[in-house]
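Only one protein chain is missing from this complex, and each of the others stays in its spot.
This part shows chain A:
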Amino acid sequence: MAPHDIRRPFKRPVISDQQKRRELSLLRQAQNRRDAQHQARCLASTAFSLASQTLEAPISESELEVEALPESHKGHEPESEQEPSPKDFDVVGASKLKGAEARKWFAKQLMHPEWMIDIPDGLSQDWYVFARPSGKRCFIVSFNGTTISRLRNGSILHRFPSALPNGSRKKDVSGSAQSYSILDCIFHELDQTYYVIDMVCWRGYSLYDCTAEFRFFWLDSKLAESGACDAPSHYHKYRFSLVPVYNCDHNGLYAAYTEAAPYVKDGLLFYNKHSHYQTGITPLALVWKDENCSQYVIDTDNEGQVPSQQQVVLELQEDGRLTTSDDPPTVFGCLDGSFIERSGLKSGCLLRFAVGEGGVVFVDGKLENADLHYLGKANRARASADSFSKVMFQYSVRHSPLRIDDLLASVDSAVDPGAKPCDIEMDG
């Protein structure tokens, strides 16, 4: 048994540079693996790729870094802008889109409620209600150290630092800097606050395929945690705020309608609890308003005046038909070819019409005839034609509006029809 060697390293660093190289490589590989995994998980939702649904490969590193590309590499830039058709883009890619392309893409990403023209079944059980803040509807993406809000036509409202995940250059301890969060908001000018009405994506995890119930729960628990609801500061330019959401029973509906809110109300929004976040117009989210809860019940014209006749904006199709923005669209009428030629109109034009004395006539629930009078081209800022439900809501507001009492009655009757004094006018 020989004596035991007790030599210790002398004037030597604890690890060699070779070992350091090895460890740095392993670290890089582990990080890359995590990013790859993370990306795979983020791409979970089919909703990120657009309607065309070509299932493309995960975004490559280079695409992710396009934004970081310095000026000296202009030569490379145009390629990355042209290459992918906007249809195949995910949201990170889309955030690199510029100008009109970007507007087109983002305009399609929001979920738009139908206007409530009749009361859905099960309103009290299956729906939420909340008072819609008055302001600009925005799609907010926080990613890679900035937060960008875009209006419903896709144009940028603000580019700012926020406490949302990866919303500012401040180091975020949790999660990859490449993960993004997307919120559906209304920007309320008066108090310069973004009121969050829905959460679409959080820290890279898509909530598109989640029920409204889950999304609201997630929104409720995550937003405050991020510090986004804190007062504005250097790294957090605008305050975000939650909107009180109620179960659409009598009390909830009553509260949403009557209770004071920190913001100016613009109608009530109804969300079906089981519906996913669906881009475009959906009947599973509804908007309703009357003079008590909105300043703008009846549409105004370009001068801000309520016109004597209802006006509608419709899209001109190739064959001359005039359609709403719904999918599938509703046809409200048809222009004849000679008129189109004479007026220099092209298919895709948004045109403004007045609804005449003849009004809108239904037979068996289907639009039979509308008395339309051509006024001219619509305002250029308009992104799309009116939806069918909007036209009908405006029509009913002018003729036989759906009242808050009707709504309250419907939720009461669902719970216990005999429990309360009945406001409904009895027919029989």
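Operating definition for what follows: a contact is a pair of C-beta atoms (placed from the backbone, for glycine too) under 8 Å apart; a residue touches a chain by one contact, two chains touch by 3 or more; residues count from 1.
Keep in mind that, in the parts below, contacts and distances are computed from a predicted model.
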| item | value |
| --- | --- |
| Undisplayed chain, where the name is taken from the UniProt record, one of "Zinc finger protein STOP1", "Guanine nucleotide-binding protein subunit beta-5b", "Importin N-terminal domain-containing protein" or "Glyoxylate reductase" | "Importin N-terminal domain-containing protein" |
| Option touching the unshown chain, where A:203, A:239 or A:390 are the choices | A:203 |
| Given A:8, A:234 or A:342, the one touching the chain that is not displayed | A:8 |
| Residues belonging to chain A that touch the chain removed from view | 1, 3-4, 6-8, 10-11, 13, 16-18, 21-22, 24-26, 28-29, 32-33, 36-37, 40-41, 44, 46, 55, 57-58, 60-62, 65, 68-70, 72-73, 76, 173-175, 203, 205, 207, 209-211, 214, 218 |
